[in-house]
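Report on the following structure.
Note that one protein chain of the assembly has been removed; the remaining protein chains are unaltered in position.
Coming up: subunit A.
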Amino acid sequence: MTEFVATTPGVFPLPDWAKDQLGSLKGHQKEDLVDGSEGTEITDVYDETRATVADWQATAGLDRVVEGQLRWDDMLAHPLCVHDAVETRGIVRYYDNNNFYREPVVSGELTFDGDLADDLDALGEIDPDAPTQAAVPGPYSLSELATDEFYGDEGEFLDAIANFLAGEVRAFSDVETVFVLEPSLVTNPPGDGEDERASEAIDRVADATDADVVVQTYWGALTEKVHAHLLDADIDAVGYDFVTNHEDNLYNINEYGTKEEVAFGLADGQNTLVEEPEKIAERVAWVDEQTPGAEFETMYITTNTELFYLPVSRCIEKLEALAAGAARAAEVAQ
């Protein structure tokens, strides 16, 4: 019997009141962004926003609650952008989006920071019983978003980032699930040899926690080889983006198999058109039908991408659609 889990990859939009308030408190230039040393006034606002988005998720009825990654001014590059051994330089484009982040340049050893664990602890204080989910950038994506001026070798740099992320994940207090976001595996696939190393790097991060680890891939499908290597990692599920490319993702699953748990990106994180719950349930049934060889223990039902691309009202509606869609899928499956 498949368990349906409605959740998201995290990285939420700030509530509109906080957009204004934080803009006024912090400023609008690149030197004004989060660096890990925010004062009480700014921290208080973030605490309040975290409670707000936790409430959105609880009210919608999601099965996992993320802290929203609201401090991630630099999106997936955040854990490096706040690190002491990293300088942030110019504003660079975030994948093929009309979004920008500060380029993190690693200029020293990537030692333990604790920034991600602190935010998760802050979520835990809001509702200690909530089924918590963490989100972290995948080591390969984070290495692709950054520039190395310390390690000097691509392989060593990836290893260093994997060790750093593993340290951060090890510091997480109780979480049910960890989503590891790896869009770069799709958008800029690792070449021969590098693909194996990327998989080992993910393995190292996954090994740092007892929670279920889901590696979410998006903006297309993995190449066959990268997919095959990813399955070698000791993770619980691969996330597939069925919004942007259902054909190749289906092919990968049917041709190479997948883990016993799976995540399906079935709602569009980058479009304001809100899917009907019935539509989401139909997509679940369709994917299940199209993968006759697979029997899933757990199916995570999510948006394909992070959620910060959306205006707040539509983001909340997406959460509701995911929760209702997963509930409907469970009914249909019975």
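Quick notes
Quick note on the criterion: a residue touches a chain if its C-beta (ideal position, glycine included) is under 8 Å from a C-beta of that chain, and two chains touch if they have at least 3 such contacts; residues count from 1.
Simple rule for what comes next: contacts and distances are computed from a predicted model.
The protein name that UniProt records for the chain not on display, among "Methionine synthase", "Binding-protein-dependent transport system inner membrane protein", "Cobalamin biosynthesis protein" or "Metal transporter", is "Methionine synthase". Only one residue in the set A:Y101, A:Y240 or A:F264 touches the chain that does not appear here, and it is A:Y101. Contact with the chain that does not appear here is found for just one residue of A:F4, A:W56, A:Y218 or A:F308, A:F308.
Within the entire complex, the positions of subunit A that touch the omitted partner chain are 13-14, 16, 19, 22-23, 26-30, 32-33, 73, 91, 93-94, 96-101, 270-273, 308-314.
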